[in-house]
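Provided herewith is a single structure, encoded as structure tokens, for subsequent inquiry.
One chain of protein is taken out of this complex; the other chains stay put.
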Amino acid sequence: MASLWQPRTGGLLALAGVVAGLPLILPNAFYYDVAILVGINATVCVGLNLLIGYAGQISLGHAGFFALGAYASAILTGDHGWPPLAALAAGAVGVGVLSFVLAQPILKLKGHYLAMGTLGLGIIISIVLNQEAGLTGGPDGMPVPSLRALGHTVAGEHAWYALVGLVLIVSVWLTLNLIDSPVGRALQAVHGSESAAALTGVDVIRYKVLVFVVSAVLASLAGSLFAHYAGFITPAEASFARSIELVTMVVLGGMASTFGAVVGAAVLTILPQALTAFQDFKMLVFGAVLMGTMIFLRKGLVPTLAGLIRNRMRSGRA
Amino acid sequence: MSADFLQFLFSGITQGACYALVGLGFSIIYNASQVINFAQGEFVMIAGMAAVALIDAGAPFVLALAAGVALTVVVGVALEKFAIEPARNASVVTLIIITIGASIFLRGAAELLGGRGFRSMPAFSGNEPIVIGGAALLPQSLWVLGVTVVIIFALGRFFNSTMHGKAMLATAYNPVMAQLMGINTRLVLSLSFALAALLGGIAGVLIAPLSLTYSTVGVMLGLKGFCAAILGGLGKPMGAIAGGLLVGVSEAMTAGYLSSAYKDAVAFVIILVVLVVLPGGLFGGRSVERV
Partner (left out) sequence: MHARPSFRWLIAAFTIVALAASAVTASAAEPIRLGAFLAVTGKGAFLGDPEKKTLETYVEKVNGEGGVLGRKVELIVYDTGSEAKEALTFVKRLIEQDKVDAIIGGTSTGETMAVIREVEAAAVPFISLAGGAEIVEPVKKWVFKTPHTDRLAVEKLFTDMKARGLTKIGILSGPGGFDKSCRTNAMALAPAKGLAIVADETHGAGDTDMTPQLTRIKGAPGLQAFLYCGFGAPTSIVAKNVRQIGLGVPHYQTHGSASMSFIQGAEGAAEGVRLPAAALLVVDQLPADHPQKAVATAYRDAYTERYKEPISTFGGHAYDGLFIVLEAIKRAGGTDKAKVRDEIEKTNRFIGADGIFTMSPTDHLGLDTASFVMVEVKDGTWLLLN
């Protein structure tokens, strides 16, 4: 009984509530579009947060996995006539295998060397996508057919919203379960102190590899969904700037907080749309907001605000 | 054949020197604060854009260069005072995001003040190439190399023979102990940003005649400089210089002998290979993790 009312169950229900309730206030397709992009980014960030927040590993190359998923779907469905779900699965399996093979040497690196390793990986993927124009259309990108599965085509904002919302909720659910499993507890030990964790018999590398692969596969799945949704993709999806954007979402929302990752993704996806009012000052304001948030809410939005609310409630009771 | 080789080498060394100067900035700041300053490339951009704007406005050449570098140092110190210092105890990733925010902010400011086009700065000693062994070298490349060598020696002296320099090294080695020894680690932090900005600024005015200046000129240079610093072993200034030269020369050789399409990729492949074989960088030695 007790496990049913764990805090995370409440969080998951709240997320489901938000996803279900949002359509009541979304006035038009543009808002749906932003919400769908939030969902796709959040799915990547939930996975990336496992790596950054729980395993304490920085990846500056996750956009590469996202783009590989997107291009696997685009090329296999568009040029080879694969069913979209098969292409999506093939992309995910491919990225899973790739990340598994690469994880062993890369995850032996520590701190900033790991950042550099993943950064290099992401940039290599980006360069290949740009150069192999015969396959990928080069920098101008390539079109992607619609998502068809079980005789139905996912079309229109509402269908996409429902699909992406569902994928996000399932991803969050899986993530929360992973965190609460023995693996998750071992991971937190890794984050606390790798050497100490190793001493107590935790197979540090194995867990790090597992989390790396899970986060890469989630990114690939989100990439496939994005490709079908947008109908057009460019190698910019694999760019360093995009990798940085994903990491920023996780950190901004709050590391080691799954819902923080969702909130971070929402804020950074919505912010550019909200900042159009600033016209030429857009970049200036964006940079300032990023700096300001991290300086004053250094643990990230969700943990900081949650801490504030807890304090308020405690002092209210006293 | 050998003339070609020399041409590639000249190109590689000039590029490498630029990467090295940027990489040095990464190393110096990392030593003082464990922060990876992703706004390092923007220092290069600010100095170049400011100097060009002043030259266009009619300022004397040398004065414009000095003012461009000085402005960069001011920006560097301001960045430390207003963005890094207040977040002193934040996690390393948080600090990285702050510097990324700063780099976006600085690019935005540069676009507003300096426009979105690109501009050139006149070369210091003209554009007449010097032909050596059949390869053509621009006088500006000699400036880049000469100043880099001077900086290397000056930095060596600074770190080994001055109080401030020694304080910075001590802080890098063990911040807590340094503080106990009476070293003002806050001052060291400011100093490291000032020094990194100075190096970035000097690199900026040196390469502006070669690279031209525009608001995003520092993005790729910053990235390659980071590669240089990592390759040489983060926090090892001489390593950053070696790393920069290695990246620059390997890029030029790849473009010259193999494929220009995958030139950039090859640099990153080298880094991946080096990191896997020597996880602490070329000059990192064996690192001992503090528990």
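Descriptive notes on the structure:
Note that the chains are named A and B in the order they appear, and that numbering of residues resets to 1 at the start of each chain.
In the analysis below, a contact is a pair of C-beta atoms (placed from the backbone, for glycine too) under 8 Å apart; a residue touches a chain by one contact, two chains touch by 3 or more.
Here the structure is a predicted model, which means the values were calculated and not measured.
Among the residues A:G61, A:P84 or A:P303, only A:P303 touches the chain that is left out of the figure. In the full complex, subunit A touches the omitted chain through residues 6-8, 10-11, 13-15, 17-18, 21-22, 25-31, 33-35, 37, 53, 127, 130-131, 133, 138-141, 143, 179, 230-234, 236-237, 256-260, 262-263, 266-267, 270, 272-274, 276-277, 279, 282-283, 302-303, 305-306, 309-310, 313. Interface residues of subunit B with the unshown chain, by the touch rule above, are 4, 7-8, 10-12, 14-15, 18, 111, 115-120, 122-123, 127, 129, 136, 138, 207, 210-212, 214, 216-217, 219-221, 252-253, 255-256, 260-261, 263-264.
Keep this in mind: only the chains that are shown with their structure count from here on.
Listed in rising order, the residues of subunit B touching subunit A in the complex are 30, 36, 83, 86-87, 89-98, 100-109, 111-112, 223, 226-227, 230, 234, 261-262, 264-265, 268-269, 271-272, 275-276, 279-281, 287, 289, 291.
On the subunit A side of its complex with subunit B, the touching residues are 52, 58, 105-106, 108-113, 115-117, 119-121, 123-124, 127-128, 131, 193-196, 240, 244, 247-248, 251-252, 255, 280-291, 294-295, 298.
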